[in-house]
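Below are the structure tokens for one structure; questions will follow.
Every protein chain of the complex appears in place save one, which is left out.
To keep things simple, chains are lettered A, B and C as they appear, and every chain counts its residues starting from 1.
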Amino acid sequence: MIVRLLAEPFDPWQTVQAHQREHLAPGSYGATALFVGTMRDFNQGDTVRGMTLEHYPGMTERYLEDISRQAAARWDILDSLICHRVGPLRPDDPIVLVAVWSAHRAAAFDASRWLMEELKSRAPFWKKEVTAAGERWVENT
Amino acid sequence: MIVRLLAEPFDPWQTVQAHQREHLAPGSYGATALFVGTMRDFNQGDTVRGMTLEHYPGMTERYLEDISRQAAARWDILDSLICHRVGPLRPDDPIVLVAVWSAHRAAAFDASRWLMEELKSRAPFWKKEVTAAGERWVENT
Amino acid sequence: MTITVKFFASLREEVGMADLHIDGECAETVAEVWQTATDRAMPANTLMAVNQEYVDAGHPVRDGDEVAFFPPVTGG
Partner (left out) sequence: MTITVKFFASLREEVGMADLHIDGECAETVAEVWQTATDRAMPANTLMAVNQEYVDAGHPVRDGDEVAFFPPVTGG
């Protein structure tokens, strides 16, 4: 059960592969459900050139660790991984990775989606986009 | 929208990465939802040494292409990828990969899960396990 | 013309045949294809396809069709 905030671009596929090799026993998991959120170059009708992700250092980690523990208590899962970018991003950069490993698929699907919904609604991150018209805070939709 | 049956072991993370690079425009997708099914070394109380995946050549591809088209019609997704092993497998070998790309997360989550449930319930694949007691067909649970 | 009949997985082992051909005159429905091709009762959970599309036992068959019988699937 690992939570990481990353100040630099990361490769979600290499990250998952490395985590799996390091933390999961071969043959123990039958299901891996994964979500990757990626920065789009288009939002609310405008071309987006870049983005800055602000967060609340300390509370962010606590919150993500808290929901990871809740997921492990609620579903029969073997492990989870949450990685989230902070700082400046460019279009096509991965923003978030949520991965869940379990013996059977239902727990992995349910837990990964629940983690993403909790993260989107309550984890203290804020996006500021750069468009041709200047900077703007992204509204929660 | 691609469907592949694979007779040899494959790396799901490299496969997704390569597909994304080849088929998705950078900056166009905000969400990637992925499921990987992996062969476990334990099932129904027994250690499993190996497995053979039989399928119905022709119908399998048709069925998987059909559900891929249905998913694309039902959800606002940009692309999907289904890879499935056939033939002999060993514990820890990936069996299936389902990936869906979309602008926003709900469509990717919904479509990937629906594809997996359809695949599990109707795609003409059959698993035969090798245990210490011999070979046995896996029962649909 | 003939009808091609295929069996898969545990059903293939039970009937002892992977595929065979029967005379198109001998069967008007999928259920009749089973009766013509095998000497046993069809297991209750058998799945059936004509030309690689799922059908019910009452589905009509025609000369040249490919008819398949198989147990519940276990992929993924």
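The working rule: a contact is a pair of C-beta atoms (placed from the backbone, for glycine too) under 8 Å apart; a residue touches a chain by one contact, two chains touch by 3 or more.
It should be emphasised that the depicted structure is a prediction, and the values quoted were computed from it without experimental measurement.
Asker: Relative to the complete complex, which of the depicted chains are touched by the chain excluded from display?
Answerer: Looking at the entire complex, the absent chain's contacts are A.
Asker: Residues of chain A in contact with the chain that isn't shown?
Answerer: The list for chain A reads 37, 53-56, 58-59, 62-63, 84, 95-96, 116, 119-128, 137-140.
As a working rule, only the chains that are shown with their structure count from here on.
Asker: Using the mean of all protein Cα atoms as the middle point, what chain has its own Cα mean nearest that point?
Answerer: The most central chain here turns out to be B.
Asker: Quick check: how many Å separate the C-alpha centres of chain A and chain B?
Answerer: Those two chain centres are 23 Å apart.
Asker: Averaging only over C-alpha atoms, locate the centres of chain B and chain C and give their separation in whole Å.
Answerer: 26
Asker: Residues of chain A that contact two or more other chains, please.
Answerer: Within chain A, residues 105 contact more than one other chain.
Asker: Of all the residues in chain C, which ones touch at least 2 other chains?
Answerer: Residues 76 of chain C each touch two or more of the other chains.
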